[in-house]
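For this depiction, one protein chain was excluded, whereas all remaining protein chains were kept in their positions.
After this line comes subunit A, so read on.
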Amino acid sequence: MKKSSTSVQELPAAAAYRPTPPPAWRPRTDPAPLLPDPEPYRALGTDAAADADPALLLRLYTELVRGRRYNTQATALTKQGRLAVYPSSTGQEACEVAAALVLRAQDWLFPSYRDTLAVVARGLDPVQALTLLRGDWHTGYDPHEHRVAPLSTPLATQLPHAVGLAHAARLKGDDVVALALVGDGGTSEGDFHEALNFAAVWRAPVVFLVQNNGFAISVPLAKQSAAPSLAHKAVGYGMPGRLVDGNDAVAVHTVLGQAMERARRGEGPTLVEAVTYRVDAHTNADDATRYRDAQEVDTWRAHDPIRLLEHELTRRGLLDEEGIAEVAEAAEEMAARLRERMNAEPALDPMDLFAHVHAERTSQLREQEAQLRAELAASAGEGAGDQR
């Protein structure tokens, strides 16, 4: 590295001073190729979908139907008190399913709390994926097993993790891409900004998928951002922004696939905005009628990700009434198994509270563990009618 000279040229006095132009300026990167297209990309009903692999289309369809059923079942379990809370992704299944299916085994998924569906579509045990929301433990699965980070509750905080992991994988020379999921509300968080900036500066192999479902609980996008679109935010970081119809599973899969390829080629991150809609309320505890029109919901319900793909498949003769019934039946079986397993009481061990705070229990935690154990033994004794 060149050091600056210690002798600095003295400027002439005012009378002799002649202004000179500053060092040449040019944009550090051409912004034009980074700009999103004016319209969200759509594949269904176009040649792009017609050229798509029929096996992929059927797989997407099966997972969409299964995903919708998972959402309705989990919502029902919440009403029955089996889950503490469930943030449904009904209406957003195309994003959830495409995000899971676009990943290779070695790639990593960084979900937010509304992305249980993507986690299940990735292949995780549906019950393990729900422990956070049932409340028997925070994360019910080993993240390394399926390369799925814990469902992140604090908004956008998982995005810098995805960047760091992708960066580390690249430093090690591993062919790994990280796909990070966030919602429209999450794009207002500082961690969204910092993650995108780090990703672009480091050219990290990471893809950010914003599911713009219209609402952050009750707050509409208009109160969240004045950007032309959320995809446009990419330009400020020096990465491409892509807009896609988030209810078109083939389109989401295609756009994410292209972004993943780009990351693999070492060309850095991409921001994808999927335009979709949260058909259900924020969670079972929310009342969406307080902040939005039924008419708006109906418009989006009509643009249904499952029916859109079903239409394409039946039109092309890839799916018939019998096939539709088979897929629905398989989804019902999944729901029945989920119900059955979720109706069983989870095994709880209060001593787990102390087991994983540190690698080794501190003396203070050992004391507190002993205290709780004694309390439990005493109450068990009382329950058995023992005299103390």
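Criterion: a contact is a pair of C-beta atoms (placed from the backbone, for glycine too) under 8 Å apart; a residue touches a chain by one contact, two chains touch by 3 or more; residues count from 1.
We adopt the following convention: contacts and distances are computed from a predicted model.
Per its UniProt record, the hidden chain corresponds to "3-methyl-2-oxobutanoate dehydrogenase (2-methylpropanoyl-transferring)" from the list "3-methyl-2-oxobutanoate dehydrogenase (2-methylpropanoyl-transferring)", "SRPBCC family protein", "ABC transporter permease subunit" or "Extracellular solute-binding protein".
Note that of A:191, A:248 or A:280, the residue touching the chain absent from this view is A:191. Contact with the chain not shown here comes from a single listed residue; of A:45, A:143 or A:323, that residue is A:143. Checked against the full complex, the one of A:43, A:162, A:216 or A:274 touching the unshown chain is A:162.
Annotation for subunit A: contacts to the undisplayed chain at residues 1, 137-139, 142-144, 149-150, 154, 157, 159-169, 171-172, 178, 190-191, 193-195, 197-198, 201, 352, 355-359, 362-364.
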